[in-house]
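Everything below concerns the one structure shown next.
As you look at this complex, bear in mind that one protein chain is not there, while each of the others sits in place.
On to chain A.
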Amino acid sequence: MLNAAHPERPDALTWVFLGLGLLLLPLGLYLALAAPPDVNQGYLARIMYLHVPGAWLGYLAFAVTFVYSLLYLFRQDPRYDRVASASAEIGLVFMGLALVTGMLWARPTWGVYWTWEPRLTTTAILFAVYVGYFLLRGAIEDPELRRKAAAAVGILGFLNVPISYMSVKWWRSLHQTQSIDLTTGKIHMDPAMLQALLLNLVVFTFLYLGFVRFRGFLAALEERKEEA
């Protein structure tokens, strides 16, 4: 995830991820629109092909921020901090997508856009923590202190990711439990829907990887400009 060799241009792997993501995006959209409707929700269930990848990449991005924040604290190399902050930024975008699509999905199925149930509450807290991450970065002028403080938030904030994921099992909630359950390995989904969902998960993961690498590259450019 680190750009070091040719800092004046994004490296080949960044373009590969972005290219694959953009190329496969129409296929993901096609499979999502070709997948059968749900027996109870009808075509509404299709918002899942955006909602689930959004939430998954929010979680993944914050996990990457967690790992690179730890790496920064141990090695004190600003490159790790750049990846941590790039990933948090892209993670906020995807988490925001999950929240917005979730609200649009909730209104016609549950009957409300928002309710303070465990999954929604923990996810809202998660989102707010990473907004705070960037406010904190903006508030501290000393670069080294800024990186250290951000790393602390990047590490502590991640604690909420497993809580948010497990909230539907730990507490009574309105949100349904996982359809692809990573804790039991059970899948409660029609094969055609599963195929569309998995492909969209892969496509959006490529896009995430490309975005993070690109954002990391931009951050490196910014830093060099500041130093110069």
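In the analysis below, a residue touches a chain if its C-beta (ideal position, glycine included) is under 8 Å from a C-beta of that chain, and two chains touch if they have at least 3 such contacts; residues count from 1.
The rule is simple: contacts and distances are computed from a predicted model.
A.B. asks: Missing chain, UniProt name, options "ABC transporter permease", "HMP/thiamine import ATP-binding protein YkoD", "Fatty acid desaturase" or "Cytochrome c-type biogenesis protein CcmE": which is it?
C.D. replies: The record for the missing subunit names the protein "Cytochrome c-type biogenesis protein CcmE".
A.B. asks: In the complete assembly, which of A:E8, A:E141 or A:E227 touches the absent chain?
C.D. replies: A:E141
A.B. asks: Could you pull out which residues of chain A are in touch with the chain that's been left out?
C.D. replies: Counting over the whole complex, chain A touches the hidden chain at residues 36-43, 45, 48, 108-112, 115-118, 121-122, 124-125, 128-129, 131-132, 135-136, 138-141, 171-174, 176-179, 188-190, 192-193.
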